[in-house]
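Removed from the display is one protein chain of the complex; every other protein chain stays in position.
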Amino acid sequence: MLKLQKAKFEIGRDFDRCVGCGVCVNQCANEVHFRDPYDESVCADDIKCVGCQRCVHLCPTGALRVVSFASRTREHGLWTSTVINEIHLQSDSGGILLSGMGHSRPDTVYWDRILLNASQVTNPSIDPLREPMELKTFLGRKPPLNRKNSLDAPEKYPQLELEIPVMFAAMSFGSVSLNVHKSLARAAMSQKTYWNTGEGGLHPEVRAYRDRAIVQVASGRFGVSPEYLEEGACIEIKIGQGAKPGIGGHLPGEKVTGEVARTRKIPPGSDAISPAPHHDIYSIEDLSQLIYSLKEATAYRKPVAVKIAAVHNVAAICSGMARAGADILVIDGYRGGSGATPLRIRNDVGIPVEFALAAVDRRLREEGIRNEVSLVVSGGIRNSADVAKAIALGADAVYIGTAALVALGCHMCQNCYTGKCNWGIATVNPRLARRLNPDIGTLRAENLLRAWKHELAEFLGGMGMNAIESLRGNRLMLRGLGLTERELEILGIKAVGE
Amino acid sequence: MTAVVRRVEAQDEYCMGCGLCRLACQVAHSAYPLSIVKAMKTGSRPVPRMSVESSADGMSFRSVRCLQCEDPECVKICISGAATRDEETGVVLIDEQKCVGCWSCVIACPEGAIIGPGTGRGKAYKCDLCLEREFPACVAACPNRALILREVEVVESTTREG
Amino acid sequence: MRYVIIGGSIASVGAIEGIRKFDREGSITVISDEPDPYYSRPLISYYLAGKIDRAGLYYRKPEFYQRNRVQVITGKACNLAPDGVVTLESGEKIPYDKLLLAVGGTPLLYDRLAAGRDNVVGFYTLEDVERIRLQVMPGIRVAVIGAGLVGLKAAEALYYLNAKPTVVDLAPYPLSGILDPVGGEMVERHLRSKGVECKLGMEVSSLEGTPRVKEVVFTDGSHLDCDMVIIAAGVRPNLALAAGTGIDTGQGILVDEHQETSIPSVYAAGDVAQAQELLSGDKKVVPILPLAWEQGRIAGMNMAGHEAVYRGSLAVNSVSLLDMAIMTAGDSRAEGLCAVGDNPPYYRKIVLQDGGVTGLIAINHVDNMGIITGMIRKRVRIEGHESLLLQPRLNGVDVRSCLPTAITGL
Partner (left out) sequence: MKKMLREGDVRIPAGCAIAALVNLRGLPFAGTRIADCIAVMRERSNGLGGGFAAYGIYPEMKDYYAVHVFFDGIPEKREFEYQLRRHFRVVSTGPIPTRRNDEIHNPPIIWRYFVSPENSLLAEEPVRRQEFMVSFITGVNAASNGAYIVSFGKNMGVFKGVGFPEDIADFFRLDEYRGYLWTAHGRFPTNTPGWWGGAHPFALLETTVIHNGEISSYDANRRFIEMYGYRCSLQTDTEVIAYIFDFLCRRLGMSQEEAALIVAPPLWDELAMMEEETANRITRIRAVFSSLLLNGPFSIVLATPDGIMALNDRLKLRPMVAAENEDFVAVASEEAAIRKILTGINRIWSPRGGEPVWGKVDLTHPEREPLYAGEGGSDDAEAAKSKI
């Protein structure tokens, strides 16, 4: 049967420059490049190319170009080439369309429609090069404020202490390589923030960074044991994920190699299936029971976070989670990434985190409990401006997943689920995983945090502040550009010029 | 007597078999060290002084190069005096002019680090640590820091002089 | 401390370097009967072929003796008194505190066959080569007696000089000392394909013609016409000096792990010494260059009062013969696992004993063979992974990564 699926990219090779060194051949796990056995020249099979740009980066003579496949269907506003290609793919295979990473449609990125303030005349901007800038943030439950407030019982309120309000989001060993864990764990350690194990257990080689680890308990309960719970600084219950709200996860058996299997405590080669719901959480009171079970198991020494995907009634859900005992609420917007997600779910389920955050923060304030819980958001945080805006909208801190992977070399080819990540990130294949030297990965992740730290300090100084907590929930520092009245109202911000 | 000498340390754990080190070595030892394209396309291809081997399953790789032994077998076995060890730098060199291509060093080197028989040049070649460069070309070219230049202190032992 | 070294070749050089490593003050005297000291004997075939010039023969800088403050006496030692005096033929007496005998070997057959003939030469010293150079010319028919490494290198040089060499040996195939029949026949085919004739399995009965030999006569009655004869049938250790001194000898001068002879303060090294062999532990004479230097150096260090132990001889040979690379190491002639291929022909043999490699032959595709030599030397056990070592090219695949580290010890 003729396959209707079309190449997405085409390889351009400048033969004047190509010296036939074969780097492209040995680096492409998709076997796009190959040596012609007859004349030893290097050729390419375009249809296999996922556009990861690995060969382009490694070609020592700059002889390669990977460009969009030029041949397109006739223009049509509705039936675009992408739409047609997707249908062809499904009629070829009969399967669900899979993808990696987060929501891909260029819908309004509300972060970009929100602008930050700066001081002029009536108050001075503060020069971060001269004055101390404080980004320290505490996550965890705070005592209710009353005359008998519990400041003197700190042991009842364990806190995570962050030197930058940016943490590395949950990405399990198995979905990413151990070198990714090492890189992020070390960077979190040196920059004094936290990294998240994801639902895949804690590999012995990253145990050294457990003081900065958030251990995740998800519906598959992979890797969970009393020791594992003890090892993290914080326990996160994952209910949902922005890339695939309402559905479970699936790590195919071929990725469950010896190390992954051991860390997850499952037989090698078996599919690691995380069910859609936790089968012991069918209601809010069930969640509460799990939260307190985990707290009991760790003697109330660690904060417990609950992560959900941003969905329509997120405010009410978060209020319930806070009252059910969650110390940290994590909201993952529809742009949140994933190693594997059905394309349709990824692009069409969930809501932007900007609105979810605004709604949740407002709701918790209306109920007077905002100060008692911490709010962490994730899902498409791309840069320090997004971080500043999220904090001004009301978040305590953010998680970055995709941005961290991009720092490690990800080029967003969205083929994570194939396990053929040419950048050594979303793979456990030892041939590929070794491509991410964790020494380099650590440096790159650290550099990203350092750079964002500098930028956050500049934002703060510009707004006349020297402490991040003065930005938190400070929506007066935000103005909306090109947003409707209703959007502005939900975001709780004024329009530019107001 | 101690001396501080250069060593290229290979972290094979992070060698991804791209072979850019080998290419850089070739170029650095060619007539056109500044242009990969000219180096590789003008005249006969330059000989690399080191190589990268993959494991049989193709899952791991190993940088094969001269370790600049303190008591080098290649120097001991060399019949022509082409192989020498420089006292000051601790670098083992093969003088292309003197080498007669007997391959004695090839059978003596336990690292398999000497290149020659397969090149058709009739001369043995080996890593000279690119002494005239700030970094050996292979180290500079490695995209994954699998090759690291270290300066180590060694206790000098007198071997055959050049 | 007075050090005296009899002999000026590679073992002598090693000894000077060994002594000077620990003793910068003591006097060193070298007694050599060759006017040209410290040249590399294996290079004489290259010199003959014109691949290198005379200066290329010296593998130490010209100021080597001067820098190491060595006194060189050209002469021949004829007597050795164990109480500390060497007497030269000239009658000169040289006292010593430590003595090294690095007197090398004497070519076999040469004395018997060459006496009185001016076109019969050995292939051992620079002097031999200079004699050949005076006589050789294109088209000349040369009988090379001995198909060992020396004989074949001589034949190769003659081939390059457009002479017509014929290699003669009693053994049925060339390099019989280090190769097995399969390898030997491969070498023979190669020689013949280049036009080098081989008369193998033939015993030389006599050389006919005086003062110039005209033909070689074999024991089966056949004969070979020739214009020149080169004797390259191997060497035997020069034991003359040791005779009657009380120094224990076998095939050569027996030495302990410090290269010291049975008489204290008298050492021996190089082709004359019979030192411990690495694999068998027996004492053997292994007349190859790297071992001579190593033994000399060990002897030198011990002479200077620094205890150094000889690790044992391992026969390692590599020769490029008319563009064929031939390598052997260890017990190369014993039975083992083989791989043979064509185009270009290659041969690989691994001799195994007690789970470790003890010998190897490689003809062509010889890249990285040192790895296996290293395995022999370190007695690495490779059970179950033997076939890896037989792959036609080790190049490109890392043998070591295939071997579980637990058993390689690498």
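The chains carry the letters A, B and C, assigned in the order they are written, with residues numbered from 1 in each.
FYI, a contact is a pair of C-beta atoms (placed from the backbone, for glycine too) under 8 Å apart; a residue touches a chain by one contact, two chains touch by 3 or more.
None of the values given here were measured: they were computed from a predicted structure.
In terms of the touch definition stated at the top, the absent chain reaches A within the entire complex. Of the candidate positions A:Phe34, A:Phe69, A:Phe138 or A:Tyr292, contact with the hidden chain is made by A:Phe138.
Of the options A:Leu2, A:Ala70 or A:Leu151, the residue whose C-beta touches the omitted chain is A:Leu151. Here one chain is not drawn; of A:Val260, A:Leu290 or A:Met463, the residue touching it is A:Met463.
Subunit A meets the missing chain through residues 119, 122-124, 126, 131-132, 134, 136, 138, 142-143, 145-147, 149, 151, 154, 159, 365, 368, 370-371, 463-467, 469-477.
One rule holds in what follows: only the chains that are shown with their structure count from here on.
When chain centres are taken as C-alpha averages, the shortest distance to the whole-protein C-alpha average belongs to B. Counting C-beta pairs in contact, the chain pair with the largest number is B-C.
Separating the CA-averaged centres of subunit A and subunit C is a span of 69 Å.
Separation between the centroids of subunit A and subunit B, computed from CA atoms only, is 43 Å.
Distance from the subunit B centre to the subunit C centre is 28 Å, each centre being the mean of its Cα atoms.
Among all residues of subunit B, those that touch two or more other chains are 60-61. Counting partner chains per residue, subunit C has no residue touching two or more of them. The part of subunit B that touches subunit A in the complex is made up of residues 11, 13-20, 23-24, 36-37, 40-41, 58-61, 141, 143-146. By the touch rule above, subunit C contacts subunit B in their complex via residues 13-14, 17, 20-21, 40, 42-43, 46, 51-52, 56, 58-61, 64, 289-290, 293-294, 316-320, 323, 325, 327, 329, 362, 364-371, 373-374, 377-378, 388, 393-398, 400-402.
Subunit A makes touch with subunit B in their complex at residues 16-17, 19-23, 26-27, 57-58, 60-61, 424, 429-431, 434-437, 439-440.
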